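Heads up, the thing below is written out as structure tokens.
The other protein chains are all here in position, but one chain of the complex has been omitted.
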Amino acid sequence: MNDKMNETLNAPEAKAEETAGMAAGKTADGSENLLDVRDLTVEFHTDSGIVQAINGLTFSLTTTALAIMGLINCPPGFYKSGEIIYKGKDLMKISESEYLKIRGREISMIFQDPMTALNPVMPVIDQISEVIKNHKHISAKEAREEAIEMLKVVRIPPERADEYPHQFSGGMRQRIVIAIALACNPNLLIADEPTTALDVTIQAQVLEMMRELKDNFNTSMIMITHDFGVVAETCDKVAIVYAGEVLEAGTKRDIFKNPCHPYTVGLFGAIPNLNEDTEFLYQIEGLMPDPMDLPKGCPFAPRCSCAKDICHVEKPCVSRLPGEDHVVKCHKYTGSDENAEIVNEEWRDE
Amino acid sequence: MENSTAANGSRSEYKKHSLWTDVWIRLRKNTIAVIAIIVFLCILFVCLAAPLIYDYDADIVQPDISRQMQPPSKEHILGCDEIGRDILARIIWGGRITIIVSFCALGIAFIIGIVLGTVAAFYGGWAETIIMRIIDIIMSVPSVLLMITLATLIKPSIPNLTFVVAFGLIPNQARIIRGQVLQVIDQEYIKAARVQGASDFRIIVNHILPNAISPIITTTILDIAYAVMTISTLSFLGLGVQQPNPEWGTMLNSGRQYLRQAWHMSTFPGIALTITLMALTLIGDGLRDALDPRMKR
Partner (left out) sequence: MSEHPYLEVRHLKKYFMTPNGPLHAVDDVNFTLEKGRTIGLVGESGCGKSTLGHMIARLLDATDGEILLEGDDILKYKGRKLKDLRRRIQIIFQDPFSSLNPRKTVYNTIAEPIIIQKMYKSKKEIEDRVFEIMELVGLAERYVNVYPHELDGGRRQRVGIARALALNPELIVCDEPVSALDVSIQAQILNLLKRLQQQFGYTYIFITHDLSVVKHFAQDVLVMYLGQLVEQAPVKELFAHPRHPYTQGLLSAIPSTDIDNVKERIILKGEITSPINPPDECRFAARCEYVSDACRQKAPQLQLLGEDHLVSCFSPLD
């Protein structure tokens, strides 16, 4: 299948979109993987009857995240195959009521747009305490106290607790969203472009805070972003996703210092660099493939400058590169290349 | 050079779709809307062709006591009314009056509504305040009540009926158009047109109205339905089309008294009214979907 995603989330890490990274604290159960996503395939059945495969692209990483949260609506979305293993349990197989216990309490999510992620007719404090009340089964009063603590953590003055979302600025709203997400001290936080809607200086504030909270709360984080800068600042591991597939994954150092997939290389070239002067930026020609009509071979082949015949017909398998945990899916590194040993699907099992 | 000649040759190959061909292509796929259109076109055709089939004096208004309240028969498919006039002929003739009046009323309301709504939205300020306040005042009165009041004030005649119905439609038209124009007016392509030096008139006609029009077309079709209903209501109340002229509302009213003896007298005009209204509503819905190119699949 052309839309598999293999993703291991060892305790402290996260994964990426047109890139980005995973960052994380340590799991409670030490060495075991907190989250392990294997061969996850989700399909969307659209009106025209065409199957839209997911995972990847700007939009579809969000879908992956939603899949982990168990929030894909059915229809149009269907889990086709694969497993999302969270603390040894396959989330695809558990019941909705079990999911309710995990969602919000153990895994929570931050959305891109702080304007729409909050309920406009509810004071912010109630929106935070509601989550706490639901999961911890404590009295409203206690929940409110905890919620106020959370507000302090995200540096919102407690005296503003009873105000409504529209009375806060964008950056503050995003901090409130973060407070809601962290209210139950989750093990895993999925952040979907949490700073894209914010100004640079506010983004710096929010990122700084997220980093701190991640350390203090010991939370693993999946950061979905298109901004390599954000990845560099917050993540430990990175997965580059394109058209629903992880094309390259590794530690931050592997990816930033030794990008191997032509797509990754191209992306780095396309970002204007603050430290270098170039007349023209590196240009990846062409466009993202239509998710309803993905190429048969490597999804990146039509845009790739070093694509060979094989790239258009056959999917490359996963190759392990030297480095801690550096894997790439590209024909350049399969077969003849002595640098790479073919590990196929086993790499994630270690 | 080679390139450009090749390009010249291929230009004609890209077939140009106008907005309306696209709309038609999309509308064609909607079976229900197509059926509704066919039904409505049939009604329209038969009604407008009525003078060719019937003679006004002989078939429509001439009483014939011998056929009084005759139930449907081979000769008179839908039966006859209390003074022996053929109901089918009167339904068709009545439909003709209704359709002509509603289209005229709508035409008037549409034009005045576009002008008022666009002026209010585009220029804002005093123009907007005055226009919108007057519209608010008119709309605060229930429309049927308003039209009944108007209809009682003036002599019941067909031109006056047209005016009354149009008057009832204007506020809604103007309000919807203003809303649509306001939505479009902040779009960047309006700014782009301005930067190109386009005049206000060109911006309105070329950029604003085509984009504001699709919901307006939909409501306009629905407004025809509303106009048909209003005409029938007024006629039913004796304020619209007057006897001996036939009209669905008038016929419903006169049949009402004989409902026990002659069910067909009010049933068939009622069915005619229902079918027409339903067809119009379904066309309106179909057009709305077809007019929105973002729905294109």
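Letters are used for the chains, namely A and B, taken in the order the chains are written, and counting of residues starts over at 1 for each.
Here is the rule we go by: a contact is a pair of C-beta atoms (placed from the backbone, for glycine too) under 8 Å apart; a residue touches a chain by one contact, two chains touch by 3 or more.
What you are looking at is a predicted structure, and each value in this text was computed from that prediction instead of being measured.
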In the complete assembly, which of B:V46, B:A198 or B:L237 touches the absent chain?
B:A198
From A:S108, A:Q127, A:Q203 or A:T334, residue that would touch the chain that is not displayed:
A:Q203
Among listed residues A:L100, A:A140 or A:I271, the absent chain is touched only by A:I271
Touching residue (missing chain; options A:N119, A:S169, A:N216 or A:S305):
A:S169
Contacting the left-out chain in the complete assembly, out of A:M122, A:A140 or A:L281
A:L281
Residues belonging to subunit B that touch the chain removed from view
7, 10-11, 14-17, 19, 187-189, 191-198, 202, 206-207, 210-211, 293-294, 296
Subunit A residues that touch the omitted chain in the full complex:
18, 58, 169, 171-172, 199-205, 207-208, 226-233, 252-253, 256-257, 266-275, 277-285, 287-288
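In the analysis below, only the chains that are shown with their structure count from here on.
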Taking each chain's centre as the mean position of its Cα atoms, how many Å separate subunit A from subunit B?
53
